[in-house]
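All protein chains of the complex are present and in place, except for one that has been dropped.
Coming up: chain A.
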């Protein structure tokens, strides 16, 4: 007789995963946390099945078990659990755009079970299907960064000057891969205040032997004429084809457009969000500010500095994703495909 497992807090799981491996993709961590939630509800079911066989079950325990299993004995109950978990994870101070998109896509993918299997009406089987599909999804996502890096390689030639903004793991991986394949290029990284994350990026790049220069955020206009390509990561890709990224991205993109420099965005497909902002003020606040800020200063947001900005699609040339290389206009179609 085993005790029922304590309920897994999705947020705690998410945070612990990221703490263990800081280089892990945030979306990936969110999805893995969700999968754990899914699995634990499955185990409770099998727990029930085991315990009913045993006749010497104390009443308390039996009640507890049944109460647990009652909670997750329907698909609706399961969906509710998962969405609660997602809401919990959104209360993170990390990028909530990524968390939201990743979770929504994961849930949609997992619940896309064929009709025949649903007719079986055996809830445990259904849940196993969910877990299986969840694992498939995670495997695909784990590879997404390397796929993007491969797609990006033809864009880097030798003696190229690349400008990037703030710290993006995808961009880092792509640049490292290009270096590993023998390209010699020079990277300019903006400092990216207020959290100075550009400094971390510059250090990592230098460690692998790439020639790097850290520049002030305000020096972008000055340096742009000598730059060849501009590369960004993204926290979220919108239905318009525009992106949400660290504050300052829009300014760099406009400058690049004015000087006819190509702008490339690297984003995994789990970052596609089903929102349609028309301009900066139309972007939802949950993407702009951290959760803690939103909670504490609900009414006085005007004084808060937003952490992200929205870059409209007309300033972007191409989006490099694990689903392929797209123009911003094509993102809308891809999103429709993903979300239906």
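The rule is simple: a residue touches a chain if its C-beta (ideal position, glycine included) is under 8 Å from a C-beta of that chain, and two chains touch if they have at least 3 such contacts; residues count from 1.
Keep in mind that, in the parts below, contacts and distances are computed from a predicted model.
For the chain that is left out, the UniProt protein name among "alanine transaminase", "Exosome complex component RRP40", "Translation initiation factor eIF2B subunit delta" or "U6 snRNA-associated Sm-like protein LSm1" is "Translation initiation factor eIF2B subunit delta". Across A:240, A:269 or A:308, the residue that sits in touch with the chain not pictured is A:240. In the full complex, chain A touches the omitted chain through residues 239-241, 276, 278-279, 281-282, 284, 313-314, 329-330, 332-333, 336.
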